[in-house]
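Quick one: the structure is below, questions incoming.
Removed from the display is one protein chain of the complex; every other protein chain stays in position.
Every chain is named by a letter (A, B and C) in the order it is written, and numbering of its residues begins at 1.
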Amino acid sequence: MYSFRNDYSEGAHPRILEMLMKTNLEQSDGYGLDKHSRNAANYIKKRLKREDVDIHFIPGGTQTNLLTISSFLRPFECVISADTGHVNVHETGAIEATGHKVVTVPHQDGKLTKEGILQAFGAHETEHMVKPAMVYISNTTELGTVYSKAELSEISRTCKRLGLLLFLDGARIASALTSTVNDLELSDYAQFTDIFYIGGTKNGALFGEALVICNDSLKKDFRFMIKNRGAMLAKGFVTGIQFEALFEDDLYYELGRDANELARLIEKALKEKGYEFYATPCSNQLFPIVSKAYIDKTQNDFAYNIEKILPDGRVAIRFVTSWATTKNSVDALIATF
Amino acid sequence: MYSFRNDYSEGAHPRILEMLMKTNLEQSDGYGLDKHSRNAANYIKKRLKREDVDIHFIPGGTQTNLLTISSFLRPFECVISADTGHVNVHETGAIEATGHKVVTVPHQDGKLTKEGILQAFGAHETEHMVKPAMVYISNTTELGTVYSKAELSEISRTCKRLGLLLFLDGARIASALTSTVNDLELSDYAQFTDIFYIGGTKNGALFGEALVICNDSLKKDFRFMIKNRGAMLAKGFVTGIQFEALFEDDLYYELGRDANELARLIEKALKEKGYEFYATPCSNQLFPIVSKAYIDKTQNDFAYNIEKILPDGRVAIRFVTSWATTKNSVDALIATF
Amino acid sequence: MYSFRNDYSEGAHPRILEMLMKTNLEQSDGYGLDKHSRNAANYIKKRLKREDVDIHFIPGGTQTNLLTISSFLRPFECVISADTGHVNVHETGAIEATGHKVVTVPHQDGKLTKEGILQAFGAHETEHMVKPAMVYISNTTELGTVYSKAELSEISRTCKRLGLLLFLDGARIASALTSTVNDLELSDYAQFTDIFYIGGTKNGALFGEALVICNDSLKKDFRFMIKNRGAMLAKGFVTGIQFEALFEDDLYYELGRDANELARLIEKALKEKGYEFYATPCSNQLFPIVSKAYIDKTQNDFAYNIEKILPDGRVAIRFVTSWATTKNSVDALIATF
Partner (left out) sequence: MYSFRNDYSEGAHPRILEMLMKTNLEQSDGYGLDKHSRNAANYIKKRLKREDVDIHFIPGGTQTNLLTISSFLRPFECVISADTGHVNVHETGAIEATGHKVVTVPHQDGKLTKEGILQAFGAHETEHMVKPAMVYISNTTELGTVYSKAELSEISRTCKRLGLLLFLDGARIASALTSTVNDLELSDYAQFTDIFYIGGTKNGALFGEALVICNDSLKKDFRFMIKNRGAMLAKGFVTGIQFEALFEDDLYYELGRDANELARLIEKALKEKGYEFYATPCSNQLFPIVSKAYIDKTQNDFAYNIEKILPDGRVAIRFVTSWATTKNSVDALIATF
């Protein structure tokens, strides 16, 4: 049995483990106030081509989402998301548990659009309704699609015009940055969003997300919020060290590229066999539409998620590749098409 | 500069790192539903001499506290704590942020007593006040003291009689279990408390706490709560592996014992020099009372926390030892007394 | 200008004011523990043909909704509602502010159906999603439609089977109980729901809703919750007295009937003129579909809400009648059709 279920089935990339080993007995300050966290932040700032951002390392993705949203919204304010948004569907009410409604509009190929934002905004115009205050998007999206620079720029302008903060969930930003359809650099994210994060968990780290606060007005007292939500690890340097390894050179990009390249092999094979896709394939998540028979045939050899059973009985499934995915397993998977 | 500031200045015990290395490329199920987490839970159950407990691995201590308290209290219910309790002082309002008041009574040598519980309970008798529903204690306490079996048993009986849940924060339970004054086994905790946790962060892990639910009525749907609070790591197996290493043999106890033994050396030296203590020294946290001059003399060579400035101008400081503390540094510290 | 905007434009029915005057200088116990509140509860229990319910008087409707939902759900649990549900749309995020997601399905003529509940329930099957724990419905609905006994009974059975609590918002239950299409008695509500309320604000009171807890397991400590949410008035007897006046004889029903009868006159006139309706007209809320020209013609003489602009440019508007609506104004309104 080989798992294409997700990109967090294995531990850390060996170079991260090495750096953890090498620094293991150093004494570091606690709570993320250590040298390694500073180094990691500086490496990331260099990529962002900006010094004037605040970077915080947070253990997990749901935690980063709930922390970010609850930090900047007043109790009556809501966040707008595509209906497929991770914060809407897959966080067991974590956002609402901090007191905020997630207002949704139907996704377009996994994406939120300017039109969707305008629709959600326009539908909340009185004091008897929640007040939109933030937009949440993910890149890559929950359906593995990738925003173009034009799309992200348009969303950004729309948010600014409407007075909405733009928060981008980059749990899989590595795959976005290295997608063949991508035209966004990391520095673009710092320009277009108010706050976004660079995911470690799904791209080679044991855990950890690097949250980048670009908007000055959001920076104050953010460490209080981290502690308040239980997101401040005593050994914060463990997260810092991992991002130091990922960003001191090109490792973060290499791992994203490796995952994407294996996905492209699978995509190519699927297309050659005439398979359709539930969403445009362009990153390390693929959503081919298969028959029930295919599932019966393969389910003892390969693990993958079922995304949706379609009206015609066919099934959209999900294959995910990662830095740790082996070429052999990809070949074996391709042989099943 | 050597730091006696805390027991989380270094990485993980080498045997934990080895196990992480050895298992690194295995494919595991996500979210803590993996083999290693099961193994770790089973090792712990053996120590507890009970099969009928639920064990969950949570990344951090504040997170475990807020998760536990918010899982079992209704909105109008409160938790009773000593005024020194971590949940009262040092969590940036994390408990209140989940909606619950922490009602405090003055500590006795760092401990909560039966009398303290009765006092807090008796002071909240009407529906115009919060209703006590849980008692929170730590072992070792925030002042490094250790509950005896008689004390814990009495607190447990008091809670049962009053209908209060008993939650024990074991962030430093390793030091308690291996203290020379200790007469409690790990299995006693499962008998006396409704829920408690076994701290990893402060005893050799990179991070992680093992939460043990002993009371059947608290078990249902707890994993929903973990996710809801952002405390469910995608690579939950990383925590599981660490506790596997700590509990597959005596490592957890050895590390606690090592920390305590170094603390005893420091304690002995301090006592020989006639120093007084702010709280009874018996674990890996020591609170000697020193002069301002001592601080001036040592502050460039040793890092430690200031606990309290006393009315007479003397200062209670805190030295903390851990599995990673070196004998050399202890000797150097002793030479300053 | 005469307003058909809502059923809370005027003060209280004169018989309520009289009772407030008559009892004004009596000394009563505070916080709803007074004789009048007990009397009112007893009158209602007689109507319910049950003694074993708890009745609490709450100042407002949104407050009753947030209080009820937050009292019985754990942090990861959600409430299922029609997308038109008041708790979803018109409460400025009040439910989410207490920590709970409102999961919605499309309404059917303003109603939630068994199929809708099954759909929402079936879409939330893993611990990575909120867990459905309660169903929220309103009668009359937000579109003025009325549940039949068969419909309410089927919803009730579905909830029981799925382990969901059923909460019915009866802000306009007076209009439902006296609708010509109604086949439900007040006592049926106590049988079919776990908790429901009898609205005073929209049927003759200055303010106030009578919350009826039918399910034994929900009764404990509810007064703590009322206080915790700021919903316990010091002079609780003021609410008790109003419900005493409404239920000591048939006043509550008479007022609902009066409102409905005036609405029937409007409905009849509209139908004769060939107007269509956005939802089935059967209570004191009517949603005729009118032209833009009609609005231009009438907007200086009559106040009413715009519910929705339809794709074809026509507009669904809302007329609401109440016990205080005058026959003259109804005649004048009819003359505009």
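Operating definition for what follows: a contact is a pair of C-beta atoms (placed from the backbone, for glycine too) under 8 Å apart; a residue touches a chain by one contact, two chains touch by 3 or more.
Computed from a prediction, not measured in an experiment: that's the story for all the values here.
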| item | value |
| --- | --- |
| Identified contact with the non-displayed chain, of C:Leu206, C:Ala245, C:Ala279 or C:Val330 | C:Leu206 |
| Which residue of A:Arg5, A:Arg223, A:Lys271 or A:Arg314 touches the chain not shown here | A:Arg223 |
| Absent-chain contact - pick from C:Gln27, C:Asn300 or C:Asn328 | C:Gln27 |
| On subunit A, residues whose C-beta touches the chain left out of the figure | 31, 70-71, 74-76, 98-99, 127-128, 131, 221, 223-225, 227-229 |
| Residues of subunit C in contact with the chain not shown | 2-3, 5-6, 8-12, 14, 17, 20-21, 23-30, 59-67, 91-94, 97, 201-202, 206-207, 224, 227-235, 237-238, 324 |
| Positions on subunit B contacted by the hidden chain, ascending | 75-78, 89-93, 96-102, 127-131 |
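Going forward, only the chains that are shown with their structure count from here on.
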| item | value |
| --- | --- |
| Innermost chain by mean C-alpha position | A |
| Gap in Å, rounded to a whole number, between the CA centres of subunit C and subunit A | 42 |
| Chain centre separation in whole Å, for subunit B relative to subunit A (CA means) | 33 |
| For subunit B paired with subunit C, centre-to-centre distance based on mean C-alpha positions, whole Å | 50 |
| Numbers and ranges of subunit B residues touching at least 2 other chains | 224, 227-229 |
